[in-house]
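Note that one protein chain of the assembly has been removed; the remaining protein chains are unaltered in position.
So, chain A:
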Amino acid sequence: MAAATGALAADPVKVGFVYVGPVNDGGWSQHHHEAAMTLKEHFGDQVELIEQESVPEGPDAERVMTQMALTGADIVFATSFGYMDQVESVAAKFPNVKFEHATGFKSGPNFANYSARFYEGRAVMGTIAGMMTESNKIGYLASFPIPEVIRGINSSFIHAQKVNPDVEIRVVWLNTWYDPAKEADATQALLEQGVDVILAHTDSTAPLATMEKSGGYGFGQAADMAQYAPEPRLSSIIDDWAPYYEERVQAVMDGTWETAATWSGIKDGMVGIGDFSDAMPDEVKAKAQEVMDGIVDGSYHPFTGPLNKQDGTPWLAEGEIADDGTLAGMDFYVEGVTGDIPN
């Protein structure tokens, strides 16, 4: 054991990170980057980080990951779903390097995937939104029509409707993960349509900044965005990848790394729920806490029947719980959501 530790100290584990955006985007990539930085704090000289930001999802990603493998990376985290095919092909070429792909669904012997059950967080936010809206109109700033985002819309709406049967949801598709100007415009447009609580699946603080001026309530997305509390920010969904990265890098050090498909939620801390702001009445706080506690202790799953699809066809029977396969490929709205998924 002592010998092994000695060898490790002399030869740090090289950890590669590939980011789709700049590391200061204030959202997705920044959170992965910050989690990577905590590895440095946690492991000190035992790890060496190699990071590459703003890597487009395509041949550039394949080249970057190949270069990382060629320059001695032991494990590479590819932090965007669009890297999936590239990870698959590079992983096949370097069987001794471990690859971890965020939010995808493929895997292999040295190719694991990991993602967060953000829809659990959406259930809590949706509950709050349903109780806080006075106009009974809530809005959703959607990024791209992928299962991840559709799950978020459905989960938000289901839980808003549970506490407020009259609630309606307006979904705006922005086709971007990060565009402060577009996000602000869409927020303003929703507010003008009488929407008074807005959930965002885009990463900037622009929606909250707009609501600070023009009214309405919102939530922190990806980051806590506590600077906008108590109003307009009511709570937040926080991405926290650090514990997972520590665990996986530790496994590489110990020689115990194995491929896996990890999908963690609030319970494991991958999805964090930001403090409830004082703008929320106690009954709202209590209800939100109840939903969250149920998810954490396993007594409640956000997608529990009876639930119908948007066109009225039955999806889940009374008490039936959605399986992960359906959730992972979700391409339909639940009943009550208006509008179409762009196609």
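One rule holds for everything that comes next: contacts are C-beta pairs under 8 Å (C-beta built on N, C-alpha and C of every residue); 3 or more make two chains touch, one makes a residue touch a chain; residues count from 1.
In this section, contacts and distances are computed from a predicted model.
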| item | value |
| --- | --- |
| Name per UniProt, for the chain absent here [options: "Cytochrome aa3 subunit 2", "ABC transporter permease", "AIM24 family protein" or "Ferrous iron transport protein A"] | "ABC transporter permease" |
| Among A:G26, A:P147, A:G220 or A:P302, residue touching the chain not depicted | A:P147 |
| Touch with the omitted chain, as defined above, among A:S135, A:N175 or A:T338 | A:N175 |
| Residue among A:M68, A:A123 or A:A242 touching the omitted chain | A:M68 |
| Residues from chain A at the interface with the omitted partner, ascending | 16, 22, 49-54, 56-60, 62-64, 66-68, 70-71, 81-82, 84-85, 104-105, 144-147, 150, 175, 328-331, 342-343 |
